[in-house]
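The complex appears here minus one protein chain, its other protein chains still in place.
Entry: chain A
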Amino acid sequence: MEKFTTLTGVAAPLPLINVDTDMIIPKQFLKTIKRTGLGKNLFDEMRYDRDGNEIADFVLNQPAYRNAQILIAGDNFGCGSSREHAPWALLDFGIRCIIAPSFADIFYNNCFKNGILPIVLPQEEVDILMEDAKKGANARITVDLESQTITTSDGQEIHFDIDPFKKHCLLNGLDDIGLTLEHVDKIDAYEARLRAERPWA
(Lines give C-alpha, C1' and ligand atoms only; values in the text may rest on other atoms or scores of the structure.)
Protein backbone atom coordinates (compact mmCIF):
# COMPACT_ATOMS: atom_id res chain seq x y z
CA MET A 1 0.00 0.00 0.00
CA GLU A 2 1.23 3.46 -0.90
CA LYS A 3 1.96 5.77 2.04
CA PHE A 4 -0.10 8.85 2.66
CA THR A 5 1.84 11.78 4.13
CA THR A 6 0.89 15.09 2.55
CA LEU A 7 -1.15 15.85 -0.50
CA THR A 8 -1.62 19.11 -2.37
CA GLY A 9 -4.09 19.00 -5.20
CA VAL A 10 -7.33 20.04 -6.78
CA ALA A 11 -10.48 19.23 -4.84
CA ALA A 12 -13.65 18.37 -6.74
CA PRO A 13 -16.97 19.43 -5.20
CA LEU A 14 -19.66 16.71 -5.16
CA PRO A 15 -22.40 18.22 -3.01
CA LEU A 16 -24.64 15.12 -2.84
CA ILE A 17 -25.70 13.18 0.23
CA ASN A 18 -25.86 9.36 0.35
CA VAL A 19 -23.42 8.82 -2.54
CA ASP A 20 -23.61 5.01 -2.65
CA THR A 21 -21.05 2.51 -3.86
CA ASP A 22 -23.34 1.57 -6.77
CA MET A 23 -22.91 5.17 -7.97
CA ILE A 24 -19.17 5.12 -7.38
CA ILE A 25 -18.69 1.94 -9.40
CA PRO A 26 -21.73 0.23 -10.98
CA LYS A 27 -22.06 -3.53 -10.77
CA GLN A 28 -21.06 -4.33 -14.35
CA PHE A 29 -17.48 -3.41 -13.45
CA LEU A 30 -17.29 -5.77 -10.47
CA LYS A 31 -16.65 -8.74 -12.70
CA THR A 32 -12.94 -8.07 -12.81
CA ILE A 33 -10.50 -10.26 -10.93
CA LYS A 34 -8.00 -7.38 -10.66
CA ARG A 35 -7.75 -4.35 -8.40
CA THR A 36 -6.62 -1.94 -11.09
CA GLY A 37 -8.11 -0.35 -14.18
CA LEU A 38 -11.41 0.80 -12.64
CA GLY A 39 -10.68 4.55 -12.74
CA LYS A 40 -12.16 5.06 -16.18
CA ASN A 41 -15.50 3.74 -14.88
CA LEU A 42 -15.55 5.73 -11.65
CA PHE A 43 -19.07 7.28 -11.32
CA ASP A 44 -19.76 5.67 -14.71
CA GLU A 45 -23.51 6.36 -14.95
CA MET A 46 -23.11 9.99 -13.87
CA ARG A 47 -20.04 10.52 -16.03
CA TYR A 48 -21.05 9.00 -19.38
CA ASP A 49 -24.22 8.68 -21.42
CA ARG A 50 -25.31 5.32 -22.81
CA ASP A 51 -23.10 5.73 -25.89
CA GLY A 52 -20.05 6.29 -23.74
CA ASN A 53 -19.86 10.05 -24.34
CA GLU A 54 -18.88 12.25 -21.43
CA ILE A 55 -21.68 14.19 -19.73
CA ALA A 56 -20.14 17.66 -19.80
CA ASP A 57 -21.54 19.07 -16.57
CA PHE A 58 -20.50 16.17 -14.31
CA VAL A 59 -17.80 17.55 -12.06
CA LEU A 60 -14.98 15.14 -13.00
CA ASN A 61 -15.57 15.89 -16.70
CA GLN A 62 -15.05 19.62 -16.25
CA PRO A 63 -11.57 20.79 -17.31
CA ALA A 64 -10.77 22.15 -13.85
CA TYR A 65 -11.39 18.83 -12.11
CA ARG A 66 -10.17 16.19 -14.52
CA ASN A 67 -7.07 15.63 -12.40
CA ALA A 68 -8.71 16.11 -9.02
CA GLN A 69 -7.04 14.23 -6.16
CA ILE A 70 -9.46 15.23 -3.43
CA LEU A 71 -13.24 14.86 -3.30
CA ILE A 72 -15.53 17.00 -1.12
CA ALA A 73 -18.93 15.35 -0.61
CA GLY A 74 -22.12 15.23 1.48
CA ASP A 75 -23.30 13.05 4.36
CA ASN A 76 -23.08 9.25 4.41
CA PHE A 77 -20.60 8.94 1.55
CA GLY A 78 -19.95 5.36 0.41
CA CYS A 79 -23.17 3.82 1.75
CA GLY A 80 -24.47 0.53 0.43
CA SER A 81 -22.47 -2.42 -0.80
CA SER A 82 -19.15 -3.51 0.74
CA ARG A 83 -17.46 -3.58 -2.69
CA GLU A 84 -13.82 -2.52 -2.33
CA HIS A 85 -14.04 -1.80 -6.04
CA ALA A 86 -15.31 1.63 -4.91
CA PRO A 87 -12.04 2.77 -3.30
CA TRP A 88 -10.09 0.92 -6.04
CA ALA A 89 -11.91 2.98 -8.68
CA LEU A 90 -11.33 6.24 -6.79
CA LEU A 91 -7.64 5.43 -6.34
CA ASP A 92 -7.21 4.39 -9.95
CA PHE A 93 -8.72 7.71 -11.03
CA GLY A 94 -6.28 9.51 -8.77
CA ILE A 95 -8.40 10.42 -5.72
CA ARG A 96 -6.34 10.02 -2.53
CA CYS A 97 -8.52 11.90 -0.06
CA ILE A 98 -12.29 12.28 0.50
CA ILE A 99 -13.75 14.85 2.86
CA ALA A 100 -17.37 14.55 4.06
CA PRO A 101 -19.53 15.09 7.16
CA SER A 102 -19.93 11.31 7.52
CA PHE A 103 -19.04 8.03 5.82
CA ALA A 104 -20.60 4.58 5.78
CA ASP A 105 -18.56 2.22 7.98
CA ILE A 106 -17.43 -0.41 5.50
CA PHE A 107 -16.40 2.08 2.82
CA TYR A 108 -14.54 4.15 5.43
CA ASN A 109 -12.57 1.09 6.49
CA ASN A 110 -11.90 0.01 2.92
CA CYS A 111 -10.29 3.38 2.14
CA PHE A 112 -7.54 2.88 4.71
CA LYS A 113 -6.62 -0.49 3.19
CA ASN A 114 -5.85 1.29 -0.07
CA GLY A 115 -3.93 4.35 0.96
CA ILE A 116 -6.93 6.67 0.69
CA LEU A 117 -7.56 9.12 3.53
CA PRO A 118 -11.26 9.67 4.37
CA ILE A 119 -11.70 12.75 6.56
CA VAL A 120 -14.81 13.44 8.66
CA LEU A 121 -15.50 17.12 9.40
CA PRO A 122 -18.46 19.03 10.79
CA GLN A 123 -20.87 20.22 8.09
CA GLU A 124 -19.79 23.89 8.49
CA GLU A 125 -16.17 23.02 7.73
CA VAL A 126 -17.15 20.80 4.81
CA ASP A 127 -19.15 23.78 3.52
CA ILE A 128 -16.03 25.99 3.63
CA LEU A 129 -14.04 23.39 1.67
CA MET A 130 -16.94 22.87 -0.76
CA GLU A 131 -16.94 26.60 -1.56
CA ASP A 132 -13.15 26.55 -1.92
CA ALA A 133 -13.34 23.54 -4.26
CA LYS A 134 -15.90 25.32 -6.42
CA LYS A 135 -13.22 27.86 -7.34
CA GLY A 136 -11.69 25.30 -9.70
CA ALA A 137 -8.19 24.21 -10.64
CA ASN A 138 -6.40 27.22 -9.19
CA ALA A 139 -7.76 26.49 -5.74
CA ARG A 140 -5.42 23.81 -4.49
CA ILE A 141 -6.03 22.30 -1.07
CA THR A 142 -3.30 20.77 1.10
CA VAL A 143 -3.89 17.81 3.40
CA ASP A 144 -1.19 17.00 5.95
CA LEU A 145 -1.81 13.72 7.76
CA GLU A 146 1.06 14.03 10.27
CA SER A 147 -0.23 17.36 11.63
CA GLN A 148 -3.89 16.46 10.88
CA THR A 149 -4.53 19.72 9.09
CA ILE A 150 -6.20 20.82 5.87
CA THR A 151 -5.14 24.16 4.36
CA THR A 152 -7.58 25.85 1.99
CA SER A 153 -6.43 27.78 -1.09
CA ASP A 154 -6.56 31.04 0.86
CA GLY A 155 -4.53 29.70 3.76
CA GLN A 156 -7.27 28.84 6.25
CA GLU A 157 -6.29 25.85 8.41
CA ILE A 158 -8.78 23.19 9.47
CA HIS A 159 -7.92 20.46 11.97
CA PHE A 160 -9.25 16.92 11.61
CA ASP A 161 -9.37 13.89 13.91
CA ILE A 162 -8.26 10.41 12.98
CA ASP A 163 -7.79 7.11 14.78
CA PRO A 164 -4.08 6.90 15.81
CA PHE A 165 -3.63 3.31 14.62
CA LYS A 166 -5.16 4.03 11.22
CA LYS A 167 -3.00 7.14 10.92
CA HIS A 168 0.13 5.16 11.75
CA CYS A 169 -0.68 2.50 9.12
CA LEU A 170 -1.41 5.12 6.46
CA LEU A 171 1.67 7.23 7.18
CA ASN A 172 3.87 4.16 6.88
CA GLY A 173 1.97 2.24 4.22
CA LEU A 174 1.73 -0.77 6.54
CA ASP A 175 0.24 -4.14 5.66
CA ASP A 176 -2.44 -5.09 8.23
CA ILE A 177 -1.93 -8.81 7.80
CA GLY A 178 1.75 -8.53 8.64
CA LEU A 179 0.89 -6.56 11.79
CA THR A 180 -1.70 -9.10 12.92
CA LEU A 181 0.65 -12.01 12.32
CA GLU A 182 3.01 -10.49 14.89
CA HIS A 183 0.37 -11.65 17.37
CA VAL A 184 0.06 -15.17 15.97
CA ASP A 185 0.86 -16.71 19.38
CA LYS A 186 -2.23 -15.01 20.78
CA ILE A 187 -4.35 -16.37 17.93
CA ASP A 188 -2.96 -19.86 18.62
CA ALA A 189 -3.81 -19.51 22.31
CA TYR A 190 -7.31 -18.27 21.51
CA GLU A 191 -7.94 -21.25 19.24
CA ALA A 192 -6.77 -23.69 21.92
CA ARG A 193 -9.20 -22.10 24.37
CA LEU A 194 -11.97 -22.15 21.77
CA ARG A 195 -11.51 -25.88 21.14
CA ALA A 196 -11.99 -26.54 24.86
CA GLU A 197 -14.84 -24.14 25.56
CA ARG A 198 -16.85 -24.09 22.33
CA PRO A 199 -15.78 -27.16 20.36
CA TRP A 200 -18.73 -26.82 17.94
CA ALA A 201 -17.41 -23.47 16.71
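Just so it is clear, a contact is a pair of C-beta atoms (placed from the backbone, for glycine too) under 8 Å apart; a residue touches a chain by one contact, two chains touch by 3 or more; residues count from 1.
The definition used in the following text is that contacts and distances are computed from a predicted model.
J.: Missing chain, UniProt name, options "NADH-quinone oxidoreductase subunit C", "ABC transporter ATP-binding protein", "ABC transmembrane type-1 domain-containing protein" or "3-isopropylmalate dehydratase large subunit": which is it?
T.: "3-isopropylmalate dehydratase large subunit"
J.: Of the residues listed, A:M23, A:L42, A:A68 or A:L117, which one is in contact with the missing chain?
T.: That would be A:M23, which touches the missing chain.
J.: Which positions on chain A touch the chain that was left off?
T.: Spelled out for chain A, the touching residues are 15-18, 20, 22-23, 26-28, 30-35, 45, 50, 74-76, 79-84, 87, 102, 104-106, 109-110, 113-114, 163-165, 176-177, 179-181, 183-184, 186-187, 190-191, 194, 198-201.
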